[in-house]
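For reference, the structure I am asking about is given below.
Only a single protein chain was left out; the remaining protein chains are all shown in position.
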Amino acid sequence: MRLDPEVLARIQFAFTVTFHIIFPTMSIGLAAFLVIIEGLWLKTKEPVYLQIYRFWMGIFAMGFGVGVVTGIVLSFEFGLGFAKFAQIAGPAIGPMIGLEVLTAFFLEAGFLGVMLFGLHRVGPKLHFFATCMVALGTQLSASWILSANSWMQTPDGVAIQNGRVVVTNWLKVVDNPSWLLRLPHMLMAAFITGSFFVAGVGAWYLLCGKHEIFGRRTVSLGIGFATVAMACQLFIGDLLYGTMLHYQPSKMQAAEGFWEENSASPAPYNWIIVPDQAHQRNRFTLGTPVLGSIWLTHSLKGRVAGLKNTPRDQQPTMSMVFYGFHTMYTMAILMFFIVVVSLWLRLQKRLFTTRWFLRALVIMTPAGFIATIAGWYTAETGRQPWVIWGILRTADAVSPVPGGALLSTLIAFVSIYALFITAFLVFTFRMIRRGPEAAPDHAEASGSLKNALRTQVMNHAGAAYPGEGG
Amino acid sequence: MDLPLFSAAFAALAIALYVMLDGFDLGVGALLLTEPDENLRDQMIDSIMPMWDGNETWLVMTGVTLLAAFPVAYGILMPALYLPLIIMLLSLGLRGVSFDFRFQAAGQSRRFWDVAFSLGSIAAASMQGLILGGLLQGVTITGREFSGSVFDIFHPFPIVTAVAVLAGYVVLGGGWLHLKATAAVRRLAERSLRRTTPIFVALAIATCIAAASVQPGVKAAWAAHPTPLIMIVVLFFAVSAVLMTAIGGRSDIRPFTLALLQFALGIAGTVLVIYPDIVPFRLTVWDASSARLSQIFLLTGAAIVTPVVLGYSAFAYSVFRGKTPEKGWEG
Partner (left out) sequence: MSAAPFSVWRAIGVVLTTLLGFAFFNALIGVFGLSAAVIALLLFIALAVLIFRLPQTERARQ
């Protein structure tokens, strides 16, 4: 049995990075949420905010841990699976990821300890500062890695000398053509993911008739942030679409499911296709008439460019790009619908008592995760066959590692990651079932920075660490 | 300005910090199952919980520095060290998630995560030692590519270094607990230090001797600068002896600082032996480095940000200084 190293390396990387992206997305979203909650608590002193903070901090902590360890894997996996890519792209993306480690990872890690375990050791203002630093760390991290990935999509600022990439202009490498749109797109995705997660859990409590105040506040805040974020995301998404149409036309051609150089006029919007890449056509399409021209060309009669505009040896696989994009887009439509309905219900003062809506929120709890993963699939499968657009093909980037080693380590990854996600889900569901505990009956010690640096070990029987058994 | 040397120095700093910092928390993890009482195990883990993430980040820094400044070396070493690296990454992963997951679990389930934590720590430590041995043994390259087998690393010498590094981490872990723990756990630390320090010293010496016979480059290094290397060995012995006397003494921190010193000496010796290679005994730093602008970007960032990082990391350590509270961080 011949095991193709390229295919196995791609599957392995795809698996580990898909798994990983779930957790930083959640971390970015929840960290920002926790900053707002802790800020509101400091300002209003309402006990519900401390309750919300402690509850979501527990889930955040677990997710953050899984994100860190699966992320460490990735920093080595560039080389493990794609050594040639690493050797060629290292000079460009290496320093960027190096700065990510220096400015973001250390920041998160340094203040995470204070944030999670320092509630009794530092004053509230310093603790709030720690929460802010962790959130800032997650966003800086996103910035750098998006810059690195965007450089792979729309490379700039380098010259190829003797088959090696030499950086000629760092500003152009970091601020490459797609970075400044892909970054806010990802950040919004994270905020939306976090918001729907929070709102979904709150809605669950309202449906069960438990933790009313907690449920109402988190539904209100969650869906409120989601509303603003969704509007921004649609706006940014469309701008990004236009940019990628310019720099990676084959990706958008594949994403919309058209084959012919010019589609019919007016063009339908394809919802379901069965593509046949070998014969460069669709065996089946299901679409809404005219909507394609409206949405894709912003006119009533425009024609859409199909994948045949790209030479065959440079075409990505349409099925993957199409369904990645359409999953994301469909989720976006659903999420926008939900937030519009939420505005309507809020106006009617029926937001917390409309049971079908609360049920919808519960179902939509993972919506952001699905959309984010689908979006990344669009980005990465749409970039194929390139790993660095126009410079290096994925097939030429693979490590000199035998297929057998790749397969056995792939199996190891799948098994161990399966354990991680199972445990994470079991424990998260358990925490949700247990619910937020009553807020502590004493105010946190207030102190100056000087007081904060003095170790205080408080041996009173305080509230249990969120999630600790019993 | 010799950029590759500066980049190599930064990489050396990163790995030195990693080994010394994550060394002690992996060491604590390795010791975990020698403590049958669950509450005491909680204390052991509490002592490292706020700092493990920051410690481990220096590992990423090392890997990424290689990627940025020595991509040729990165591209050779990753496939060459494929199997131990993946085992290490999965073990670190298992250990990392066990921190949080064990808190959520109770009874049998918690014991499962404690075992995962400990085995993960032991496996990660051993793999790191194996990697050290594999590097000293030398990897097979053709031009600028790895051309050996992923199984080359499973030879006697790297296995010796694997155990040596594990023993060293257990000493570091014992030193950390000696500093942070009270009562029963402190006594565990003292027992552990008394037993493992001699083992570590013996293995470290065995490694030095074996390295010279396995790798002609090491022998050449000894011949080229015997004085500093002999001094390092002598100092290592001296520090180890003082460590033994400091166990259980009045100073909580002395065994720990001496263990750190042992590692610092070991790292210094290793650097001296492989200088100026980045792929030991195969490629020099100048052969493997990336172009100027890449190194300038990284080094400028590193120069500005590293002091800040060290600053707030020290702050984070100071927030949790003193003995780890027996009832945990929530009071």
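For reference, chains read A and B in written order, and residue numbers begin at 1 within each chain.
As a convention for this text, contacts are C-beta pairs under 8 Å (C-beta built on N, C-alpha and C of every residue); 3 or more make two chains touch, one makes a residue touch a chain.
Fair warning: this is a prediction, and the values are worked out from it, not measured in the lab.
Considering the whole complex, the hidden chain is in touch with A. Considering the whole complex, the residue from A:4, A:238 or A:437 that touches the absent chain is A:238.
Annotation: of A:294, A:370, A:391 or A:419, A:294 touches the absent chain (contact as defined above). The chain that is not drawn here is touched, among residues A:4, A:212, A:261 or A:437, by A:212. Residue A:228 is the one among A:17, A:166, A:180 or A:228 that touches the chain not shown. Listed here are the chain A residues that touch the chain not shown: 209, 212, 216, 220, 224, 227-228, 231-232, 234-235, 237-239, 242, 294-295, 298, 333, 336-337, 340-341, 343-344, 346-356.
Here, only the chains that are shown with their structure count from here on.
Per-chain Cα centroids separate chain A from chain B by 32 Å. Chain A meets chain B in the complex at residues 61-62, 65-66, 68-73, 75-76, 78-80, 83-84, 86-95, 97-103, 105-114, 116-122, 164, 166-168, 170, 399-402, 405, 409, 412-413, 416, 419-420, 423-424, 427, 430-431, 452-453, 455, 457-465, 467-470. Those residues of chain B that touch chain A in the shared complex are 49-51, 53-54, 56-57, 59-61, 63-65, 67-69, 71-72, 74-79, 82-83, 85-86, 89-90, 92-94, 96-97, 99-101, 103-106, 110, 144-147, 150, 290-291, 293-295, 297-298, 301-302, 305-306, 309, 312-313, 315-316, 318-323, 325, 327-331.
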